[in-house]
Every structure is written in C-alpha cells, then in structure tokens.
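As you look at this complex, bear in mind that one protein chain is not there, while each of the others sits in place.
Coming up: subunit A.
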Amino acid sequence: MTSTTPIVEGTYVYDIVQSKRGRPLNRLCLSLKESANRDQFVDDENAYCDRFGLDDDLKKAVLERDWVQMLDLGGSIFYIIKLAAIDKKSMQDLGGIFTGMTTEDFIAELRAGGRSFD
C-alpha cells in the first residue's frame, strides 16, 4: 500500500497499488459481463486466464476459486462478484467465506443486526 492509504484491520482499503496488482484478474472479471465471454470462460477457464495475462498466482486463485486469495492479490470485490455469479454464488455466500461461516450463519448474523466491531 502507499503510505497514505488508511490501514483498517480486517478491511481491504482498495488503492492504486492493489488495483495495479490485480488488474489482469479484474479485467477478466469485467469481461464476464458479456454472456458470450461467460460461455468461453466456462468452456476453458485455463485458456481464458491466459488470454487476460493472469500470472500463476492469480490463475491458481481463479481456478481454485480461492476468493480470499483473489482479494489479497488485488481483486476488487465489485469485479470478483462477476466471477462468483458464474458459480451462482451471492455476496452473502462470499461473506460467509470471508468470515469462515456458512452462508446461513452469515445471513442469520445480518438479520440479527449485523456484525459489530466496537
């Protein structure tokens, strides 16, 4: 991170450094807005990753659907949600993954007023 980017525990504060690191992944995810591209991705994920120039770490994270690693490597949540959509995963499914909970428990915590970090 650059020196002025706020550091908040348990939080990705997305900045230019993160954005640059994750650019191939985010570009890939953005392309998945188009249904023809979604078909091509599903048809050959490996080749699709190569087409967007993902390095080995990014590619591994995508192929293994390692959502935490995608964020650690500069993925933006607003981009990787488009990849999650291909797997029929919702933001609440991802919330469960990020917090080590089942989707049901994550949803239940929100319905009980959300998670508090005072």
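Following the convention adopted for this analysis, a residue touches a chain if its C-beta (ideal position, glycine included) is under 8 Å from a C-beta of that chain, and two chains touch if they have at least 3 such contacts; residues count from 1.
Just so it is clear, contacts and distances are computed from a predicted model.
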| item | value |
| --- | --- |
| Options "Rod shape-determining protein MreD", "Tripartite-type tricarboxylate transporter receptor subunit TctC", "4Fe-4S ferredoxin-type domain-containing protein" or "Extradiol ring-cleavage dioxygenase class III protein subunit B": UniProt name of the undisplayed chain | "Extradiol ring-cleavage dioxygenase class III protein subunit B" |
| Absent-chain interface as seen on subunit A, which is shown | 4-6, 8-16, 19, 23, 26-27, 29-30, 32-33, 38, 71, 76-79, 82, 85, 90-92, 94-95, 98-99, 106, 109-111, 113-117 |
